[in-house]
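One structure is given below, encoded as structure tokens.
Just one protein chain is left out here, and the rest sit where they should.
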Amino acid sequence: MSLVLNEEQSYLKDTARDFAKNKTPVSHFRGVRDSENPECFDREIWKEMANLGWSGILIPEEYGGSDFGVAGIGVIFEELGRTLTPSPMFSTAVVCASLIKEAGNEDQKKEYLTKIASGEMTLAFALEESSRHSPTNLETTAKKDGDSYIINGKKTFVLDGGFADFLIIAADTGKGTSLFIASKDAKGIDIKVTPMVDSRNAANISFKDLKLSSSNLIGEENGSDQIIEEVLDISRSVISAEMFGGIQEAFDVTLNYLKERDQFGTKIGSFQALQHRAAIMFSEIELCKSCVLESLTSFDEGSNDIPRLASLAKAKIGEVFHLVSNEAVQMHGGIGVTDEYDIGFYLKRARVAEQIFGNVQFHKDRYAELTGY
Amino acid sequence: MSLVLNEEQSYLKDTARDFAKNKTPVSHFRGVRDSENPECFDREIWKEMANLGWSGILIPEEYGGSDFGVAGIGVIFEELGRTLTPSPMFSTAVVCASLIKEAGNEDQKKEYLTKIASGEMTLAFALEESSRHSPTNLETTAKKDGDSYIINGKKTFVLDGGFADFLIIAADTGKGTSLFIASKDAKGIDIKVTPMVDSRNAANISFKDLKLSSSNLIGEENGSDQIIEEVLDISRSVISAEMFGGIQEAFDVTLNYLKERDQFGTKIGSFQALQHRAAIMFSEIELCKSCVLESLTSFDEGSNDIPRLASLAKAKIGEVFHLVSNEAVQMHGGIGVTDEYDIGFYLKRARVAEQIFGNVQFHKDRYAELTGY
Amino acid sequence: MSDLNAFRNETRDWLEANCPESMRTPMSQGDVVWGGRKVEFKDPDQKLWMDRMGEKGWTCPTWPKEYGGGGLNFEENKVLQEELMRIKARPALNSFGIWMLGPALLEYGTEEQKMQHIPKIVKGEIRWCQGYSEPGSGSDLASLKTKAEDQGDEYLINGQKVWTSYADECDMIFTLVRTGPLEPKHEGISFLLIDMDQEGVTTKPIKLISGKSPFCETFFDNATAPKENLVGGLNKGWSVAKRLLQFERNMIAGMGFGSASSGSSKKSDAKPSSGLATMAKRYVGEKEDKLNDSGLRNKIIDHDMNSQAFALTLRRAAEESKKSNQGPSAASSIFKYYGTEHNKLRYEIMLEAMGTNALGWDGAEFGPEELAITREWLRTKANSIEGGTSEVQLNVISKRVLELPQ
Partner (left out) sequence: MSDLNAFRNETRDWLEANCPESMRTPMSQGDVVWGGRKVEFKDPDQKLWMDRMGEKGWTCPTWPKEYGGGGLNFEENKVLQEELMRIKARPALNSFGIWMLGPALLEYGTEEQKMQHIPKIVKGEIRWCQGYSEPGSGSDLASLKTKAEDQGDEYLINGQKVWTSYADECDMIFTLVRTGPLEPKHEGISFLLIDMDQEGVTTKPIKLISGKSPFCETFFDNATAPKENLVGGLNKGWSVAKRLLQFERNMIAGMGFGSASSGSSKKSDAKPSSGLATMAKRYVGEKEDKLNDSGLRNKIIDHDMNSQAFALTLRRAAEESKKSNQGPSAASSIFKYYGTEHNKLRYEIMLEAMGTNALGWDGAEFGPEELAITREWLRTKANSIEGGTSEVQLNVISKRVLELPQ
């Protein structure tokens, strides 16, 4: 795959960088957090992002998107990750848009993809059922009842699940997993917002005899396991790009601090022990960069190693994000652990992002299994 | 258990330190190695060690020993480990003496323990059958044949097996493991010396219809599994002490080098990156010291945590010996990797010693199993 | 030995008679008794227990009797601690005075200073906080700028301290101040005791990444302190400060370790068990007794082994210092360094085990214990910064213990 961005991708990246710098610097995230807006994002900003076409990057042109591909949206997320920009873009425009694009019928695509691309609709994917990623053997069931399905079960860690207009629900239909789409206001849905340590929006959601018509089924009954896995890999790759943005920013901020902070009559960046730790981190970051790029471009270029590359990226970036965010706080010393200073945000984001669709160990195991051991 | 040596142990340690310093400094080991004496030790030195009573430390007074206990012999090994003193003491006076003491009958104890204590007899324990420690499910069998046993099988990594006067053989007797003692010259024993990277003596030994009378059976038929495990723990603890001696010496030598070596117009020990690595190593070494002492004294003081402490010591010391011997070579730079310089010996010894009766991971797993997870 | 047995019997009887039943129950963070003028007891038994122990000097059992301490020797104190543990007695009194200021005053204070301050520490009458760090000083403590000017009978103090724990609840503060503005950095510092109940001293709490914290900023705006409050001599405060830091390190290392070891520490005949593994099994599941996640299991093994090794090392250091009869030395940096790094790792492992359940900030969807672990995980990040960063500890080890060239 290509490890250097093409012109289109570079353009998207530059635009995103400008946007993040001017519209959503870290102070924007802090403002949203401190406003105690339970949605955890700013709808005006989200509108601007949609206006830039970002919500439609993965959506075909016929449904109002630009079809710029996974690498295109990935480089945007990298820049948004730098400033911790909160938005419903990941759940809506990456996860759910991909599910509908891959599994949905023509009507559903027209209905939902168009509204995603225009920015009028947000969606969330209700998949997880326990404290650790486990996309198979779901306990949430959908039982056929005439032309309808009755859904029962409990979901957790539903990203953006607190306020999304629609939910895509993964449920066991006896011989496999099926996907259903439902309005958040449907009877039988109980949503409990779970305030997270990274101040983003997630929810625990339970379904009690939620009744959905068969037109709410996305894809074949029992037939979505493979599609879910494919969309999860796209999502893992994109979230890795976001995390990689966070890694870079935390590192850059720390590097600047090392260059500016005086101690014992000299800059602390002149202490060799810190220099070596910084140099080792930098080497790891270089490796991360390659993993993210290779994974992002593997989808658009049709690699035969997509799942392994997604796991490589998610595991490696997850590990290095912890390394860098821990070191960043430590190297900042006392101010690093105060709420007043931004660097702690990266620590918090790193741990939540690690859990999204598989933690480090999950992807290490998966990498080994895909490699035959 | 006591973490401070008592007077008797301190005395043994001081004597051993003097002996190692004067009689067997590292140059002694180098001399033995370069002489290409296939026995890999110096019989004169071994005689002197026996004369000091060291071969009888674990042996009751009635058989000519001093019964000074595991901690007593452990502190001697720590000092011998510092200078890499080669001798048949571990196999003979620790492993085999303990096996006979625990499992042997009165006649056997009189016959063998007395000669071990006096230094006239060396023994080796033929246990391992594969490249990794695995003391159970032996493939070597002993079949009863009238008043005799017929032994068939292959052993590997038999420490001192190349030249010991007698072998103690662990064999499967159908319902458990039994121990047999045999002269190295018995018909049916084929000994192949395996020159090891640490220039110590080990062998692969095969038994083809080796016929032994029932008086060669040590302990009950099928009844030695528990005894073997107990003796292995003693042996693991003592070899950990030897390894700990090696750790300390490698560290001390390196520390001196850091204080003496000039580079870029200053002592390399003034470079903060090296200082921090040295300080971290030192902290690890402090932990090792406690593990070794606690394990050594656990036998004599009747702890109920003996197996776990033995595994703790063997695993922790094994890991830190690798850390320290690797760092020692690296911090020495170019001369560290030359054969002319001694520091590489510790690297080599560390890897072989790690394999004796369970490598690091073996003991980590065992520690967890003994702790219930 | 029979003396010691007699002491044990007396102690046991006294505790039986004097430790209120309610003080033998498990306590939460909020039940810690810190003493001082502003103390508010949640339960009258707390006051009773503190007063009785303070009266006997057993809040500071090894301190000399002439200053109100218990006057116990090492062996007797061990007996007392065993007996306290036997009845699961709560600590009667915690304070920075006990952990840090008292030991430093005993070494560096004048007879008058000892007589004036130590009995009040023992009895919990005065609560102390520490004023060392300043904004911008960080690990370079000696770069402090708060100045104390000689006004004849007293000092006039102006400046600012940070990281003063519980400053808003304390009566007095022990500070480092600059009294020799023209002296070389380390030689112009004095150790000064300042009353906080005066107009010139104000405090402001600091919020941490983990949320609310006991830390404050403390401002001195023409505050005063009488001259007899200078400890260790004019411009000689740096020696007192360094010694006091060793006591602090020792305490932090001990605390860090306290929580880290709870899992694998083991009592006499109890079957060994692992707190981390037990907790991880609850979230991750098990298979044939083994944790269902081999990567996590290996991390827990390493951590448990190191917990045990570290606990043994603390015990060994205690046995050794008993022999040599000295207080904490430069080696305390090893405990501070290792204990805090080890404790940080412990919480990282808990987070890995608990997955998203350890990532809640508040709300009823998470268990209170889970929310506490999340906050505590964030709080541990300060362990390796407060009381001297890990980097400073490693510097101290390489300089003072390994004697590497500087």
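As written, the chains take the letters A, B and C, and residue 1 is the first residue of each chain.
What we mean here is this: a residue touches a chain if its C-beta (ideal position, glycine included) is under 8 Å from a C-beta of that chain, and two chains touch if they have at least 3 such contacts.
Computed from a prediction, not measured in an experiment: that's the story for all the values here.
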Where the missing chain makes contact, among the chains that are shown: A, B, C
Selected from A:Val94, A:Leu293, A:Val329 or A:Ile356 as touching the chain missing from the view: A:Leu293
Per the touch definition above, residue among B:Glu39, B:Glu128 or B:Asp172 touching the missing chain: B:Glu128
Per the touch definition above, residue among A:Thr15, A:Ser134, A:Asn222 or A:Gln275 touching the missing chain: A:Gln275
Residue among B:Thr15, B:Asn37, B:Asn152 or B:Thr194 that touches the chain left out of view: B:Thr194
Absent-chain contact - pick from B:Asn51, B:Gln226, B:Gln263 or B:Asn304: B:Gln263
Where the unshown chain meets subunit B, residue by residue: 128, 130-133, 156-157, 192-199, 202, 204, 261-265, 271, 273-274, 322, 326, 329-330, 333-334, 336-340, 344, 347-348, 351-352, 355, 359, 361, 364-365
Hidden partner chain, residues of subunit A it touches: 2-4, 255, 258-259, 266-267, 269-270, 272, 275-276, 278-280, 282-283, 286-291, 293-294, 304-305, 308, 312, 315-316, 364-365, 367-373
Residue ranges of subunit C at the interface with the undisplayed chain: 294-295, 297-298
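Here is the rule we go by: only the chains that are shown with their structure count from here on.
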Furthest chain, CA centroid comparison against subunit B: A
Rounded Å distance, subunit B centre to subunit C centre (Cα mean): 43
Separation of subunit A from subunit B, taking each centre as the mean of its C-alpha atoms, in whole Å: 53
Rounded Å distance between subunit A and subunit C, as computed from the means of their C-alpha atoms: 41
Overlap residues in subunit A, where contacts from two or more other chains coincide: 271, 273
Contacts with 2+ other chains: residues of subunit C: 391, 394
